[in-house]
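Heads up: the structure comes next, in structure tokens.
The complex appears here without one of its protein chains, the remainder shown in place.
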Amino acid sequence: MEPGIVALLTDFGTRDAYVGVMKAVMLARFPGLRLVDLSHEIAAHDILSGAYLLYSAWDYFPAGSAFCAVVDPGVGGPRGTLMAEEGGRYLVAPDNGLVSLLDRMKRGLSVFALDTAVVVELCPPPPGRRSGSTFHGRDLFAPAAALCAAGQADRVRGPRLAPVLLPEVRPKIRPQGRGRGRLEGCIIHVDRFGNCITSLHRSDLTGPFSSGGFVVRAGTFSVQGFKATYVETEPGEALAVIGSAEFLELSVREGSAAARHGLSIGDAVWIAG
Amino acid sequence: MEPGIVALLTDFGTRDAYVGVMKAVMLARFPGLRLVDLSHEIAAHDILSGAYLLYSAWDYFPAGSAFCAVVDPGVGGPRGTLMAEEGGRYLVAPDNGLVSLLDRMKRGLSVFALDTAVVVELCPPPPGRRSGSTFHGRDLFAPAAALCAAGQADRVRGPRLAPVLLPEVRPKIRPQGRGRGRLEGCIIHVDRFGNCITSLHRSDLTGPFSSGGFVVRAGTFSVQGFKATYVETEPGEALAVIGSAEFLELSVREGSAAARHGLSIGDAVWIAG
Partner (left out) sequence: MEPGIVALLTDFGTRDAYVGVMKAVMLARFPGLRLVDLSHEIAAHDILSGAYLLYSAWDYFPAGSAFCAVVDPGVGGPRGTLMAEEGGRYLVAPDNGLVSLLDRMKRGLSVFALDTAVVVELCPPPPGRRSGSTFHGRDLFAPAAALCAAGQADRVRGPRLAPVLLPEVRPKIRPQGRGRGRLEGCIIHVDRFGNCITSLHRSDLTGPFSSGGFVVRAGTFSVQGFKATYVETEPGEALAVIGSAEFLELSVREGSAAARHGLSIGDAVWIAG
């Protein structure tokens, strides 16, 4: 079998060697794996952002790929670990809401406990090193993702589970209020350019919202309807667009919507007819 | 055929998953491609910097490699897209001046329109996703570069074209004033260490400038002649050197020429005998 791809998403940054060591663990065991960095700059508390980046990338990876996500404010704590599967792709992650947007958008998603004891047994630390309690990325998530991308997901799949949705994730991952002429979502990611990606998906814009004849508001940001491309506006002008992952984005052409309007992850967004 | 290398140069940063998704698109279609990041930290308006980095890396990549450059202040706007070829290497990029330094330095460079309709036909989006108008890197440039590196450049090569030089690039990419005992260039890149790379190439330093007995000036920066290595000066001392891509560089040993002298991309540089 052709070796798969492992896509990495962490809050480890790139100053330290944490990510490099995770890659070494994977390549030492499965030399043919191909490794792709999604991001290592997620803030530890930005579960929503991690959930969005996973979803935005998911469909572009071929079947057989595994996503290794370690965004984990509670490292070492009692939260569980999960593996999820959809379309032949795998995710290993802490059970803290990272899977929540995939869970919302992908009907075919199955979620299981990760059998961590088997992972550690199959991929023990190298001679002279110990499996630690402080670096689950290296000792648990990296080998688990590598096993999945190497076609051995069956070995580490535990019982089915319903993913945990933390109180700070649960009400924000799905739009609220449909049916009252008003749809409320929130900002789930702010990109490098200051574009604010919201939880409102193209598929939410039905019924009274299908015409585009609505107002989009978030704090002081307010525009009428949405545009197909940035160039339908003037430089410096605010606009809402359906972004590259098909969620509604709040933008300022050649500027930063986040900076100009003081918006950040978790802030509420409304559309109203 | 051995799979080629794709070198990526973008203004996307590494916080988001934009670059990772571009890599997924390429690997999904051509699993054997090898991917090398040049930089994702180019500021969107620093076309000169992108043009320099492409040139500085070009010759070190083997024939069959493709460069995928997406530094694009006008994304979604009416600028064209090009592919260029030299020495068996390919470049796909927006037609906004990114190719300008290669165009100046490489006599064998050929520039063509990119046949974007064919790219989209050959590499459609995955099931359930749309080819968007906001993410050309993913939907157009990544698949085009992958096709080139996979030996299929013939399929996406459009008619020959003369690359556009934007007003802010045209006068800065070639030195001016030769023949009056004075040569004027500009700063085209500032590196992490604050070294200011200029548009003055070793091959420009002929005639009255071949002896090295000239003054180099940029704002308050002023030195006599150029050195072969940093260690010919004292720590903290200013110097001009022929840098690693053979352009004249303004430096301060163990310091930052850019910070000390307030220099940035586009600033004028003179040498005079």
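Each chain gets a letter, A and B, in the order it is written, and its residues are counted from 1.
To be clear about the criterion, contacts are C-beta pairs under 8 Å (C-beta built on N, C-alpha and C of every residue); 3 or more make two chains touch, one makes a residue touch a chain.
Everything quoted here is computed from the prediction, not taken from an experiment.
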Open item on the list: Just to verify: which one of B:26, B:57 or B:71 makes contact with the chain not shown?
Closed with: B:57
Task: Per the touch definition above, residue among B:39, B:131 or B:222 touching the missing chain - done: B:39
- [ ] Taking the full complex into account, find the residue in A:88, A:132 or A:171 that is in contact with the omitted chain.
- [x] A:132
TODO: Using the touch rule from the top, list residues of chain A that touch the missing partner.
DONE: 12-21, 23-25, 27-28, 31, 35, 44, 73-78, 126-130, 132-135, 138
Task: Contact set of chain B toward the excluded chain (per top definition) - done: 2, 5, 7, 9, 14, 34, 36-41, 53, 56-57, 59-62, 65, 189, 191-192, 228-231, 241-244, 246, 254
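We adopt the following convention: only the chains that are shown with their structure count from here on.
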Task: Distance between the centres, which are taken as Cα means, of chain B and chain A, whole angstrom - done: 32
